[in-house]
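Other chains dropped; remaining ones untouched in position.
Chain naming follows the written order as A, B and C, and within any one chain the residues start at number 1.
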Amino acid sequence: MKIKVINPNTTLSMTRKIGEAAMAVARPGTEILAVSPAMGPVSIEGHYDEAISAIGVLDEVRKGDSEGCAGYVIACFDDPGLRAAREIAKGPVVGIAEAAMRMACFISGGFSVVATQHRSRIILEHLVRSYGMDHACRSVRTTELAVLDLESGRADAYSIILAECRKAIAEDHADCIVLGCAGMADLVDPLVQELGVPVIDGVACGVKAVESLLDLGLSTSRGGGYDFPVAKDYVGHFRDFSF
Amino acid sequence: MKIKVINPNTTLSMTRKIGEAAMAVARPGTEILAVSPAMGPVSIEGHYDEAISAIGVLDEVRKGDSEGCAGYVIACFDDPGLRAAREIAKGPVVGIAEAAMRMACFISGGFSVVATQHRSRIILEHLVRSYGMDHACRSVRTTELAVLDLESGRADAYSIILAECRKAIAEDHADCIVLGCAGMADLVDPLVQELGVPVIDGVACGVKAVESLLDLGLSTSRGGGYDFPVAKDYVGHFRDFSF
Amino acid sequence: MKIKVINPNTTLSMTRKIGEAAMAVARPGTEILAVSPAMGPVSIEGHYDEAISAIGVLDEVRKGDSEGCAGYVIACFDDPGLRAAREIAKGPVVGIAEAAMRMACFISGGFSVVATQHRSRIILEHLVRSYGMDHACRSVRTTELAVLDLESGRADAYSIILAECRKAIAEDHADCIVLGCAGMADLVDPLVQELGVPVIDGVACGVKAVESLLDLGLSTSRGGGYDFPVAKDYVGHFRDFSF
């Protein structure tokens, strides 16, 4: 099975890192196609970036069918375009925030999300509520880091994240850390070593969720609000987006 | 004050109707600029349409500053692009679903939303939860109507909506109807006559909410998750969307 | 349109301040009638004061009809008598806590309420839940101030409130302050200057909400739990209160 892992931003070094994280957990027989859209922001930090990046995500999902992709992972912790992508993809679509939080519930008595920028807090809190995780998520913690600080090799990025994880454990009684950015996938191992509790990366969880759905022969229900879009005209820039 | 009322779809007959509904309630001194984006779907029915229409909404908000617009109403009951628009607009931005539901709370012991297509149910239920309206909204009711049935003069559209409103009152104990589509703005008066309970149109409520915010000198807080976007590069189709 | 702004306590200096706050935001054509009831406590600090003050509020609402009042604002942040007033008033009735919190939602990713006495905390927390604001209100913060400290010119009142607002922003990640007492209406401007985030006064919000409802031709629904009271006898002190 071929799974398309879409990094919704256009920074290719991050796409590579995400692809490696996906391949590291993919089982034999799973092919990972890690891509960035041809359009969109270089990083996603806020609602505006998220709304724009959703179009790139949808474009990649539209193309996935002819590329033989059986399922999709949206590899940004804001889950941009997730619900829309479910309408147009034949196969299942999973966002890494949703995948990570649902996976955490199987092994944790209460997790915290540790993310990058402070401005992401309300986006993540909104996802927590949307996914029914109010009771399972003890805190959303953010830092002064920009998303691309994780790519640029900013020297203190790791120590800042580690410190925030420690606070989540000590102050909020979290027993598990969910990393709130796809660009943190390479931090899982050192963090586990130092923290002594499970640390969860959404990219890996997303791949496993799509593999599982495909194994079960499950895809998005067409019997309700995720039915394929109604055929209609789109105008202007989006002339080509008609379904 | 000039308020830009953005119909997120590209059907101009609906834009005109929305503009009329807005002007009908605007107070002296409020100028209404009713527009459709230059890009996007002819109607919004589902998450895919909504995601694409959000870009057109953002494009209109971006232009609004130079047009002298002091505030914005997003006139589709899915509130597409609302949170992103708040980040980029200098003035306040209000979605008609949020405005209608908040207004209903001041006069009702429990309202129902009556909308068009069945596929919109989960979008509207999601908004109800997001806005903290679980306790106030007794039901989201949908019909077999397409959005453009309201424009095409489909003969039985009114009677279908009326029947669903009656069910909301009789079966769900609603004492107020919130119309779940901007294209229903012209149905308020006849429905009130027949139902005997308040019927609320979001376009009108959106205009009053923006007028109120402007009178109070209030706009979106920049002290948290709605701060102006971080300057960064956008690539491809969205090269011009960098903030 | 004439709007009656009812200060539920009997301290006239506060009524004047409230009236000024109301007039400052009323649009041309809105007449503000700011009153205190002829009966009740000099300040409202707790459930007992609130229950008694509700009667004075209802008395003022009853008289409002013959005074030509089209709508009503209850100008105490406990919203005393709000639901009862909705039953007896022909026009819409708005409480300042409800108005302020709903208005804050349009511009904030999470507000805090900063109020006077510690004993008010549970009243305000109860309102937060009742109005569906659990997700939107990050904290209810109280201080050692008595309501009348705001009237008496207690020198450190402003600095105590300012300090509490700063804590709400720093510790609770609030991006907006809702002032939890009608007597704080005159503090909005200096607080905005120092805090750099929106500061919301309920009196002003209440006036705008009533103006909006009147513009929209909306008043309390009679189709459910807010129908006019059933005619019946009242005995003793309340002989005159039969509807």
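Just so it is clear, a contact is a pair of C-beta atoms (placed from the backbone, for glycine too) under 8 Å apart; a residue touches a chain by one contact, two chains touch by 3 or more.
Please read all numbers here as calculations on a predicted model, not as lab measurements.
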item: Assembly size in copies, with 3 chains present; value: 6
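FYI, only the chains that are shown with their structure count from here on.
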item: Chain separated most widely from chain C, comparing mean CA positions; value: A
item: Length of the line joining the C-alpha centres of chain A and chain B, rounded to whole Å; value: 29
item: Distance between the centres, which are taken as Cα means, of chain C and chain A, whole angstrom; value: 43
item: Multi-partner residues of chain C (each touching 2 or more other chains); value: 109-110, 135, 173
item: In the complex with chain C, residue positions of chain A that touch it; value: 118, 121-122, 125, 129
item: Parts of chain B lying in touch with chain A, wherever the complex brings them together; value: 10, 37-43, 45-52, 54-56, 58, 81, 83-84, 86-88, 118-123, 126, 129-130, 146, 224-227, 229-230, 232-238, 241-243
item: Of chain B, residues touching chain C in the complex; value: 25, 27-28, 86, 92, 94, 98-99, 102-103, 105-110, 131-136, 169, 173-176, 195-198, 200, 204-205, 208-209, 211-213, 215-216, 218-226
